[in-house]
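Every protein chain but one is kept in place in this view of the complex.
In order of appearance the chains are A and B, and numbering begins at 1 in each one.
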Amino acid sequence: MNETTTKRKSIWDYANPTRFLALADRLIPVLGILTAFCFAYGLYLGFTAPEDYQQGSTVLIMFIHVPAAWVAMMCYGVMTMSAIGTLVWRHPLADISLRAAAAIGASFTFLALLTGSLWGKPMWGTYWVWDARLTSFLVLFIIYLGIIALAKAIEEPTMAARSLAIVTLIGSINIPIIKFSVDWWNTLHQPASVSRFAKPAMDVVFLYPLLLMALGYSLCFFTLHLMNMRNEILKRRIRTMKMGAARMAERA
Amino acid sequence: MMALFLRELKLSASVGGGILTGVLFFLAIVAVMPFAIGPDLKLLARIGPAVLWTGALLASLLGLDRLFQQEREDGSLDILLMQDIPPALLVFIKALAHWIANGLPLVLAVPVFGLILNMSPIGIGASMLTLAVGTPAITFIGAVGAAVTVSLPRGGLLLSILILPLTVPILIFGVTAIYGAVEDPAPFLPPFLILCALTLFFSVLGSLAAGWVLKQSTD
Partner (left out) sequence: MNLTAENLSAIRGEQTIFSNVSFSLKSGDLLLVTGTNGSGKSTLLRVIAGLLHTFSGKIELSGDDQPIQHQCHYLGHQNVLKPTMSVEENLDFWRKYCGSPDDEIEIALEKVGLAGVQDIPAGYLSAGQKRRIAIARLLVTKRTLWLVDEPTAALDAKSEKMFADILQTHLEKGGIAIAATHQPLGIKTAQKLDMDAHQADFPLEKGEFL
């Protein structure tokens, strides 16, 4: 009896949704404030940075665009780990984490695509080119949406968990292959319209705000992820209560 | 009547309704094309209307097989047909609701897809217009296929085989109208008006035929 109470705190302790909810309730405000701070300071630094000699003021989009792309990929990493958690350890929160991350990942990917094409208009003269980077992000976006569609199609959460995990894992193995083949496809065709400019080493005036924004985006992701996990747990509770209500109707 | 229409929309929006799936399928088709064709923006802009129409055609066939099959499986079809409402009207309302839930999102997604195919604003506008007018015809023809295959276990595949050849005229006039809007010598209005006529024609013929088939299917 005493042993269990003095046991070292591990990730398994938070397998209990109630305990997880309590933790999430405490973490979310802290993370939220940190996110707001990073965004505010990062954007301040970014907007006061000097204009780039090559790209002019459009370089500002970079502070929004690049971290979004990073977080979009990080999110898939989180989902892959959750998928392993579901399949190997059957951690009850892993599936919730995967589901909660999918929509956020899709949003960040969309943001990266959107800002990318807005950046592309002044740079390339068109909103979209089938550049390797943009294209592999489009594929990532479709993968995200596919996972969301699958999660929505199977109503019973426990049944959906394993299928979702498998699809996510296959996706994570496939993503490097997609990236590689898209690169190869792109160099094979060498579109003339894309003007690649050599990347100079980044100046610190750009690097600091970029890193700060990246931190802000990551914190933002974790905040949203926790909030979404909380929603998912509550949603499942509502479902359980409704099923319970159906059984209770019999006794009345 | 209104009750049926609202129920159809509610069912499409619920779990497994598949509004997202249709648009996603459309996106996948449009996104995969350039991998086969190559990232040549000029070429993509020229074949853009064709890609959009083919994608939308295939995407609007999705889910059509469930139009009546689900009703039959849970017994609703019998009760729906027994009431004081002509079967053709029943089909019309169901097909219309199906189009609003599955076809309209495709039309609304066209600007994004047109952009990645490097189409001009006029081309995108014309694509939206022709798809908005033309895809209901696919749904109404599809309703006949759905009614014929209602009791078949693998109806979906058979439905596509039956329906695709029948949608050829819609594809022809849809794509022609877009080219008419984009390229100067070709006219836009005549093919567009024929497209409108086809939709109106099939909304009547499709509903009547599907209604008759459904009525017989309860045997």
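Just so it is clear, a residue touches a chain if its C-beta (ideal position, glycine included) is under 8 Å from a C-beta of that chain, and two chains touch if they have at least 3 such contacts.
Remember, it's a predicted structure, so these values are computed and weren't measured experimentally.
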If the hidden chain were put back, which of B:A45, B:L81 or B:L115 would touch it? B:L81
Please output the residues of chain A touching the missing chain, sorted low to high. 155, 242-243, 245-247, 249-250, 252
In chain B, positions touching the absent partner: 2-4, 7, 10-11, 14-17, 73-76, 78-85, 216, 218-219
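Please note the rule applied: only the chains that are shown with their structure count from here on.
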Go ahead and note the Å separation of the Cα centroids belonging to chain A and chain B. 33
Chain B touches which residues of chain A in the complex? 117, 126-131, 135, 138-139, 142, 145-146, 148-149, 152-153, 155, 185-186, 189, 191, 193
Once bound in the complex, which stretches of chain B touch chain A? 15-16, 18, 20-21, 24, 27-28, 31, 34-35, 38-41, 44, 115-116, 118
